Structures are given as C-alpha cells and as structure tokens.
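The complex appears here minus one protein chain, its other protein chains still in place.
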Amino acid sequence: MLHNAIFNLMEYQSIINKISEEIRPLLNNGKVASYIPALARVSPNKFGMAISTVRGEVFSCGDAGERFSTQSISKVFTLAMVMDSMGDALWERVGREASGNPFNSLVQLEYEHGIPRNPFVNAGALVVTDCMMLENAHPLDDLLDFARKCAGNPTLDYDREVAASEKATGHRNAALAWFLKSYGNLVNDVDKVLDVYFHQCSLAMSCTDLARAFLFLAHGGTDPVSEKIICGPRQAKRINALMQTCGLYDEGGEFTYRVGLPGKSGVGGGIVAVMPGELTIAVWSPGLNSAGNSLAGSKALELFTTYTAKSIF
Amino acid sequence: MLHNAIFNLMEYQSIINKISEEIRPLLNNGKVASYIPALARVSPNKFGMAISTVRGEVFSCGDAGERFSTQSISKVFTLAMVMDSMGDALWERVGREASGNPFNSLVQLEYEHGIPRNPFVNAGALVVTDCMMLENAHPLDDLLDFARKCAGNPTLDYDREVAASEKATGHRNAALAWFLKSYGNLVNDVDKVLDVYFHQCSLAMSCTDLARAFLFLAHGGTDPVSEKIICGPRQAKRINALMQTCGLYDEGGEFTYRVGLPGKSGVGGGIVAVMPGELTIAVWSPGLNSAGNSLAGSKALELFTTYTAKSIF
Amino acid sequence: MLHNAIFNLMEYQSIINKISEEIRPLLNNGKVASYIPALARVSPNKFGMAISTVRGEVFSCGDAGERFSTQSISKVFTLAMVMDSMGDALWERVGREASGNPFNSLVQLEYEHGIPRNPFVNAGALVVTDCMMLENAHPLDDLLDFARKCAGNPTLDYDREVAASEKATGHRNAALAWFLKSYGNLVNDVDKVLDVYFHQCSLAMSCTDLARAFLFLAHGGTDPVSEKIICGPRQAKRINALMQTCGLYDEGGEFTYRVGLPGKSGVGGGIVAVMPGELTIAVWSPGLNSAGNSLAGSKALELFTTYTAKSIF
Partner (left out) sequence: MLHNAIFNLMEYQSIINKISEEIRPLLNNGKVASYIPALARVSPNKFGMAISTVRGEVFSCGDAGERFSTQSISKVFTLAMVMDSMGDALWERVGREASGNPFNSLVQLEYEHGIPRNPFVNAGALVVTDCMMLENAHPLDDLLDFARKCAGNPTLDYDREVAASEKATGHRNAALAWFLKSYGNLVNDVDKVLDVYFHQCSLAMSCTDLARAFLFLAHGGTDPVSEKIICGPRQAKRINALMQTCGLYDEGGEFTYRVGLPGKSGVGGGIVAVMPGELTIAVWSPGLNSAGNSLAGSKALELFTTYTAKSIF
C-alpha cells in the first residue's frame, strides 16, 4: 500500500483507467432500478468515473460525460441550500444519526414520532425540501440555479419524464409525506412538496458535473474554480460528516469501512465521494446492490482509495 | 356471582339503570377525541346503553337514543358486506391476528409487507373498504343501505360535517392508504378510497340503532326481527371471532379478560358487544381511555357481564 | 352445517373416529420439533384425540392414551396455581394482550420494558413460574401435585430426560430469564426459575389426561368428576379468555377464527380446547406448522367444531 504517497497528478488518469478495466466483470452483477421505465431502460454496461481536484484538474473515463438521474445525490444540494440559513432550527425537524433501515422505511419515523433519522433518508429529504420551499419563492427554479452554480454548468436540467414517472409510482414517498404531515413536520401542501421532491430526484447530471458540483465540499464551502461561496466552511465540514454517517443508505458503515471517504449515492447508480482538501470523485454504474447502492461504483471507489491510499482515516 | 342464572328479561332494565348510575363518576376520567371539531364538542357527560335480544325485546337508558359518530364500529358493516362474497380471497389481502399496536400504526404494515394485521386496524379497514368498492357500484349508497337494513332504520345517514373534517385532518389515514398502494394492496384510486372511508367513519347511529344493527351477529347472520338474512351463519360466527380477537384496538385481550364478549369500539365513544344466541348490547360514553376505547363504556360492559354472568367463556 | 344441533353424546365417538381418518394425510405435512433429541424422535404418525364432558363421559381414539411432552400446555397449570392467590398483583408483572410475535421473542419484552405481553409467551410463563415459586415451598412437587389433581391421575410425572435436554439447549429461555431479571421482573434466582420452568415443560401427559385436567375450565373452576375446586369461577372464565386471546402463540386469531374455542397448544404437538359448560377436547399430533402449533391437531379441532357446530361464538 502507498500510504501517505504523493501522487503525480497525472497518475489519477491511469488509476481510473485501470479501475475501469477491473470492475468491468461486475457490471452485470447489480440490478438496475426498475420502478420507473426511464431508469429501467438504462444499460447496465454504462460506467463512468470523474475526478475534480481543488486545483482545478479534471480526470475522467468511460461514460463520465453522460447524464443520468442523480436521484438521492440531489439531496445534498437541498441540504446545502438550507444549512446556512436555518442553522440549528433544521435539527429540530430532522435527526443526524445513521438509520440502519432502508431509505424509505416508515418504521423509524413512527417510533421517533415524525422526526426523520437524518436528512438523507427519504423522509428526512422531504423535510429538507419542505424547509427549502419555505425559503425559496420558486423552489424548482432556485434549486436548479443552485445545482448549476455548483456544477458551473448552466445547461443542467430536470428530466421531466423521470419526474412524471416518479410521481406516478411514488406511492411510498406519498405515504412518507402524509405521515410527516400527520406529525406536523411538513409545512407546505403535501402535493406541492412531492412535486418539488420528484423533480429534484430527476435532476440529470454526468459524473463530470457531479465531481465539480461537490468540489465546494472539498474546499471549505467555496468552489475553487469559480471562487463562488456555496456555503460556510463549518457547513461544508458538517455536510461531509453527515454524508459519512448517512450518505449510503443503510450501508454507510460498510462504505466507511471499505472506502473511508464521505459520499452520497443515488438509485440512478451514481456515487460521489469527497476527499477534503484534495478532490472529489464521482462514479456511475446503474447496477445496484441489495442496499440500493451502485455495486460496481462502490467497488470502484474502494479500489481508488486502495490504490491512492486516500482516506480520511 | 349468578353463573348460569336465568334472568327475568325485565331485569335487564334495572341492571342497565344501575350500571348507568355506577359509572357516572367515571364520565370525566376519559378524554373526548379531539382531532376533529365535530367530535371534540360532544359533551363528556353523555352516556347511553341499549340491549336488543334475539326475541325482539329492547331495553335502553340515558342517551341511548342520541346519534353519535360510529367511527370504527362501522368497519363491521363493510366487513359483513364482503365476507360472504369474497370468501377466502379476502384473507390474502388482510390478516386475522391481533395487532398489539395502535390502530393507526404503520410499523406492522411495513414489517408484514403491506398485509394489514386484521380488518379492524385502520389499514385493514381501508383494504376492506377497497374490496367493498370493487363489488358495489355506488359504495356510499350501498353501505348506507346495508347499515339501514341491519338497523331496521331507513333514516340513518352519514354526518357530512364529520366526513369533511376527517378528510381535512386524516393525514395518517392518507399515509396508510398510500402505503397500502405502494404494496399493491389498494386497487381503487387512493383519494376515492379515502373518501368512502371517511364517510363510513362518519356514519351516525344511536345505541338503540347499534344494538339492533348487530343483532344478526347474535343470531347466525339473520336479523331476528325483520328475518332478513344479512350474512351466512358461518360468516356471523367468524365476524364475532374477529371482533373477539381484534375488535378493541390493542386492548382486545383486556376486554376479553374483563368483559368476555366479542365487541367493537369506535373513537366516537361507542362499543357494541354480542352475546351469541341471546342479545347485543351497545354503550356510548365519549370519554376515551389511552387505547382509544370508551373508558366508562368498557367499565359498563364489564359490570353488565359481572351482574348477569353473561360471557362466552 | 348443524348449527344449534343437539348431539346424542354417543355421536362424539363416531365424529372423532371420522376426523381421525380425515386428517391422516396431513400427518407428514408438519415438522416435529427437533431442538431436543427426546422430542425429535417422536414419530410424526402419532395421532390421538380425547373428549371429556362435564357429565363425566370420555371419548377417545388413536394414540389418546400415550403420554407426550405437554410443553407450553403446562403453562395453564402454573397460571391456575397463582390466579386465585395473587389477584390483580399478577397483572403488574405480566400483560394480557396477544403478542403478534413468536412465543420466544425478546423484542416486545424490550419495547415494553420487561413486562411480558401475556402469561403464555415464554417470558410471561417464566414470570408466572417465578410467582408460583414465591408461593410454593416445593415448586416442583407442588406443581406436579396440582397437575395430578386436575387430571385425577396420581401417576403423572416430569420427563427428566426432556427436562435435562431443555436445560442443555434452552439458551433463548436463559436469555429471556436474564432479560427479565435485568428489568427486576424475576425475583428468584435465574437458574432456579429455569430449572422449574424446564421441568414444567417436560410434564408428560396423554390426550385423555389433558382433556380431564382441563375440565375444571369448562365447569366454573371445579372438576365435575372429583368435585374438587381447582380455582374460582371468575378465574376459570378468565383463564379461558386468556387462552382465547393468547393460547396459540401468534396464531391465536387464526385459531379463534377457524376453531372458535379457547385453547392452549404446546410444541410437543398437543392442543387442548375448552367448550365452556360442556366439554374439553385434547388432540395430539407431533408435526408442527410454522407457528409452532400442531398442524393436524389444529385441523382436527377445526373439523370438530364444524361437524358439531360447537363454538363460543
């Protein structure tokens, strides 16, 4: 192992190329999310990887430029939008602990009287979206602007077909939203919150977009490329902490153990990880493991931290 | 104790009068359901009791003639409507075991993958209503006709104000319905099922109405007064069995232990109990105990079985 | 169906003979309890049935005279021993509601802070045994005397081999006992309670013994044959109510629905049911269903109530 090694930056390219080869046999082991047609028809053979460094370098391979459905990864954007403004008031409505249950479970919500376990389980994300809507007059536009700013890409957009499909099949999210409402932990109209939430999940981005969009989390809250302030340094650190604990559904401990970096996954097959002070790395492979995380994507990140000895620990 | 005693039927009147006096101090110990204005403004001092025997006698006291919101008691009518026609197909969509959890819990529903524990927890009643809607072209009219037939009272009606209030505040029932839908265990449109369900809960009946309406369950499925067949004898026996096990929310064991008769309660403060082969007894007192059952009503029924030694055990 | 039929008593013999034939194909569908050798080596082809009436008649067929391990059925004896003497104090240490969970679950015990759900789940039975030990200087002898008195059979005994095996493998019961102790809901030494409990489970009785031993529950607490008072009439009624709600592990609702009589089962394959005022019926078939109840035995009792139209409902 190359513990504490200094990399010639150019090595990143050869490392991700190598990983890209190594994980190929795994691509068909996962199961592509099938609950909506738009996700189900994505090829399981897609694989992309992109690195953005705080010095502005970008490395990528495979399908790193192709957009996919960010799904739960988008929860980081809404969270970042409210972290600064709400302060500790946010934590009266949502917790900060790992769930240990599937991301869409209603069980914990009932045992804990309507306070979702953390901002990344679906119930918690609905609360965060509700908070964001209270502070933004045009939540759909404002969220899109925010994501575009983070990614430095004004062409980002929602996938309206995915959003419509989510709505048509998102019965369990509707159940979660009504359940939150029954506990008084949803302020806006349930249908409106669900509409914003389904659009948010449909946000389409590529690995390159995502690596860049998360770069502020590796750089104290400021995008090092545009020098725009996305959030304060404390908030950036805290979002990383939350991703470390709760970012990979009920596999957060496994990911922490194997990869050792804070990260956020989505059922579209994307995962973004952050090495504070250095870089971000986004990976995409649509086949999911039983916890709903990209199977080959998780492995690719594990190989990356093994080969580079990057880890926060 | 008067075990196996033969009562001069006229004694029933004096027994319920006596009970009516004895429970008076308890009337203010319970808590009137407050989640909708129409229920909250009912006086906690109301108390009524009515007995119907299979020979056609009727005894009543107090506010036995005043209509109140039957709420969960109405679940017995929808169940009776589908028991004959659906046969065992019903039990593929809903279980038959006591819940041990509050009537509106979502926890068990998740652990048991969308199959409600029994037809009397809210989730189970929503499924039964959904079944009833599949078999009745005009579910609201047909249910009302059914209840009127059982009670021999063509003036029974829904309380539209209560139904509207239920809808406006029934967030948790909406959550349950969407949750069932997410498991594929709700066929009709969620909003339509909720509309029928909220109307069903609003059905207004008096103790006298209820005692008469349940009489078919004490008489093998046939109303002994009108001689109309409501359901088959096996179904009647089985509805009684279900009420025994699951009719009093998560207090079914307590009620079985103290009262020893199958029964069904509602948060409007009503409870109806059945002594198979002999009689039914309905009681109303709006103050509820912590399990959501009429506090004085439960005690009144316990006194009734103590004084008369009526019990199925 | 013969609802409300009057049976010539002699018909019972032909009914149980008929049932005995009909259930034969089911004998190999169940799974004999295998956790201890002494239970595992019982032939799955054993089948016996016995009826005792309050008038003293006895009917039996098949292996009704062969002793088997009563297991959880013995919990009724310890409960009857403490019901009279302890009064409501018992219910401060154990509940009266159906469990909805397997009989040896620790989950509910934790959620409910060490108060077992009812006297028939293992944790509850351990508490009842602990209570019985507080009132009986020689608990093993006193329990045996009690069972002998109920059954009118001075030769009844523990199966020491079974008791020893239970001890050697009863890790989960040890866990339950220590867990109760941790909540302060076990007074005696844990090892001593377990020793009594394992012996109690090993009590060996035949169908004929069991039908007779439960006859006091069909007759207001007094054995109609010996005229000995076993418990008061209220206690008898209440033990029946508890068996109705909680007597068949987490299948109590199913049994109530199908059989319609209070009963108690054991993993030795026995089930005893009570028709208050009339008779008791014991059945034995070692093959168990997934809930731990005798598969053919449950079916035999269902056929019995169908053929005789006996039911409390």
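Read from first to last, the chains carry the letters A, B and C; within each, the first residue is number 1.
Criterion: a contact is a pair of C-beta atoms (placed from the backbone, for glycine too) under 8 Å apart; a residue touches a chain by one contact, two chains touch by 3 or more.
This one's a predicted model, so the numbers in the text were calculated from it and none came from an experiment.
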{"item": "For the chain not depicted, the shown chains it touches", "value": "A, C"}
{"item": "Residue of C:Ala38, C:Val58, C:Met86 or C:Leu106 touching the missing chain in the full complex", "value": "C:Leu106"}
{"item": "Residue among A:Ser20, A:Ser69 or A:Asn118 touching the omitted chain", "value": "A:Asn118"}
{"item": "Option from A:Pro37, A:Gly65, A:Gly87 or A:Gly277 whose C-beta touches the chain left out", "value": "A:Gly277"}
{"item": "Touch with the omitted chain, as defined above, among A:Glu97, A:Asp141 or A:Glu161", "value": "A:Glu97"}
{"item": "Residues belonging to subunit C that touch the chain removed from view", "value": "105-107, 109-111, 171-172, 174-179, 181-182, 190"}
{"item": "Residues belonging to subunit A that touch the chain removed from view", "value": "1, 3-4, 95-101, 108, 117-118, 220, 233-234, 236-238, 240-242, 244-246, 250-254, 256-257, 260, 262, 276-277, 311-313"}
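Note that only the chains that are shown with their structure count from here on.
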{"item": "Contact distance in steps, from subunit A to subunit C", "value": "2"}
{"item": "Inter-chain pair with the most contacting C-beta pairs", "value": "B-C"}
{"item": "Centre-of-Cα separation between subunit C and subunit A, whole angstrom", "value": "55"}
{"item": "Residues of subunit C engaged with two or more neighbouring chains", "value": "none"}
